[in-house]
Every structure is written in C-alpha cells, then in structure tokens.
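Yeah, one chain of the complex is gone here, protein chain that is, but the others are all in their spots.
== chain A ==
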C-alpha cells in the first residue's frame, strides 16, 4: 500500500520539477586510492565554486563505490554518471568532467555556451569523421539541436570522454548501460572506456544519431602541447572554459597533482583579480 502510494507519487511527480532543481549537474569521479586528500579537496573546491556561481549541482562518485569486475578504474565514470542521474532525477544536463582538469572561467553559462538549441546547431560539426582522421563513419548532417543527447569533443586522436555533456533520459540510460557492457570492459581496448565509446558510436546508429561533436576548445583545452592531439592550437589560453591535464595519469614522468596545483594557483589568482 505504502509502496503503491510511493510509486504513484513518484510517477506523478515526473512532470513537476521540484523547486531548486539544478538544470546542470557537474560529475567528477574522484579516486581515493590515487589522489591525495588535498588534490581531491581542490578539485571539489573548483567545481563547487563554478556550481554555486551558476546555480548548478555537483556529484562526485568515488572509484571505490562501484564494482568494476577487474576492469580499469577509469570505467567508473560510466556507472558514476548513471548514479548522478539517479540522484538528480529532474536535472537536464550532466557535465562529466575528468578530475584532472579545472574549470577556469566560472562565468560560462552552459546553456549559452553550448547546450542551447540554436547555439548547438551553430556549433555542431556535421558530416565529420567520428574518429579522426578518416573514419568512414561520419556525424549526421541534418540533426536538430533539441534531438541531441550527447555532446562530445574530439582531439587529434579520437573522441574525448574527459569532458562531455549528457542529457538525462531513456536514451542516456541505454547509452550508459551499453557502454558499460562487460564484454567491452573485458575486451582490452587499448584506451579502455575511450575506445569502447568510439566503438559504440561507430557501430550503432541509434547512438550516433544522438551525438553532436562540437569544437574541442569549447569544453576541452589542454595544458600541454601534445602534437598528436591538436598541438598548440588546442592549448589553454586565458579566457577558455576548461583546461585538462591531458595524459598526466598515463605518463610516469608527469605528476597530475603538480600540474594541477600550477593551474589551481592561476585560477585562484584570476578569481581574486576579478573580485569574486
């Protein structure tokens, strides 16, 4: 009886969005095992600052919260996003951002920046090979902005799952569940969830048809000059929205935290100067 009442309440509330629901939720996966406490705190501080300024929500799934069945810990972002949607059943957009990155310009309103229908239609890269340079699968040429559920960027190497926007809905569940299939996780894709993403996008038209590629710099600039991935053109410049410490976790000669701290200081300085 109580269950019935509860379920009817739940389904009845589908159309009504509770007051104070954030339109966008920022999702960043943290890893207690590989990130120091200070590092995690600073990442959270950076996201919270932005979220508060724009009235967005935040969600921080932790690698240890999910059963990954021996697959690389980077896969956490997939169930983490599913979790964020469960926790925020009324929010529209979920901005998935790698922990090794900073939001440098907190004044960016995502709707004006990229997700708005007209804006997105003007930004979408149409008929573009999904995986550079010459995948035979190309993004569709005639998609409407309001039909898009996944906004991705690509760099010189491939699709970037370090910073993307997903719209909540049945499609998002389908997409995440498919992406997380154990057969993809056990397949030994060289770049784990990154290659799995490229695989599902290229093989399954029901996924491709909901995908928009946007220019990389909108969501995804880099702090290092990586020639294979766009080089100087996509390096962070003052005024860019997001900077990612691309590849820091895979390169043993680099330290994500050290690089992060450099940018963190710069971000702090900027915030101080702008009077916030």
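Throughout what follows, contacts are C-beta pairs under 8 Å (C-beta built on N, C-alpha and C of every residue); 3 or more make two chains touch, one makes a residue touch a chain; residues count from 1.
Please note the rule applied: contacts and distances are computed from a predicted model.
Peer 1: For the chain that's not shown, choose its UniProt protein name out of "Ubiquitin thioesterase", "ATP synthase F(0) complex subunit a", "Alpha-1,6-mannosyltransferase" or "Glucosamine-6-phosphate isomerase".
Peer 2: UniProt lists the chain that is not shown as "Alpha-1,6-mannosyltransferase".
Peer 1: With respect to the chain omitted from the figure, which of A:34, A:64, A:86 or A:274 is a touching residue?
Peer 2: Touching the chain that is not displayed is residue A:86.
Peer 1: Using the touch definition up top, pick the residue from A:177, A:225, A:251 or A:265 that touches the left-out chain.
Peer 2: Of these options, the touching residue for the absent chain is A:177.
Peer 1: Touching the left-out chain: which of A:64, A:206, A:258 or A:274?
Peer 2: A:206
Peer 1: Of the residues listed, A:186, A:258 or A:274, which one is in contact with the missing chain?
Peer 2: Counting the whole complex, the residue in contact with the absent chain is A:186.
Peer 1: In the whole complex, what residues of chain A lie against the chain that is missing from view?
Peer 2: Residues 7, 10-11, 61, 65-67, 79-80, 82-83, 85-86, 89, 170-171, 173-174, 177-178, 180-184, 186-187, 199-200, 203-207 of chain A touch the chain absent from view.
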